[in-house]
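Sharing a structure here in structure tokens format.
All protein chains but one are shown at their positions in the complex.
Labels for the chains are A and B, by order of writing; each one numbers its residues from 1.
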């Protein structure tokens, strides 16, 4: 890859992750599923215990939808460090912050978290997709009702 | 446009939006007016009711100045999805978060919001400018005194 091809790959991966955030926060679950490779793996065990390891784009979208479809969420990514390792593979680390507000009725009202996404990407016929995603946390605050 | 010209346009538009935020939060109202095309349209009706639809760069700058000149504000944009649709036109969606703290005396002390900017851009003799801006909200919290 030449320099321009590498810069385009980085910009495409930034946009891919932008769709991940926008689709989650606007509850566009078809769009959300499409940011993942068919055999993607999401590791949210730091959040959700063993159930937080999920494989397959439809399964990941169903898991996240089940967790936050009725929750007002805002997830933001910052300061990516993206390495394009070949014309069809890349890695990335993103700082992140999320705020969640649950509907009335449960024990938890609010969550506010900070951490990092550690990701790999793959490029196929449909462009770049997330292949693996692991979330690590710096801090999580909960607000009880 | 070739690939490099498209990447330059995207970077220029990121910087344009950076000036929008920096000029608003540092109260540089001349600089703020200059990020808008002469006939720009800002749609903040989700925030401000019908008065929130404002046309013209000077009018937009006057409106925003009237709203926040005495307010301590921090507005941040995240995760842009910018499409360069021609050498002189582009569209963009940005995630955003803002915090506002009003001076003593009014009923509202603080606001904390999350949402998206939906924008179009135009390139003229002075470079890229914001042509239209619409703000949608995911969540807004108010802190009363």
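In this text, a contact is a pair of C-beta atoms (placed from the backbone, for glycine too) under 8 Å apart; a residue touches a chain by one contact, two chains touch by 3 or more.
Predicted model only: the values in this text are computed from it and were never measured.
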Any idea which of B:15, B:55 or B:137 touches the chain not displayed?
-> B:15
Among A:3, A:30 or A:125, the residue in touch with the chain that has been omitted | A:3
Based on the whole complex, identify which of B:1, B:51, B:72 or B:108 touches the chain you can't see.
-> B:72
Footprint of the hidden chain on chain B, which residues?
-> 4, 7-8, 11, 14-15, 17-19, 21-22, 25-26, 72-74, 76-78, 99, 101
Considering the entire assembly, which residues of chain A contact the chain that has been omitted?
-> 3-4, 7, 10, 78-81, 93, 95, 97, 114, 116, 138-139
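In the analysis below, only the chains that are shown with their structure count from here on.
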Rounded to the nearest 5 degrees, what is the angle of the rotation relating the C-alpha atoms of chain A to those of chain B?
-> 120
Between chain A and chain B, centroid-to-centroid distance (C-alpha), Å = 26
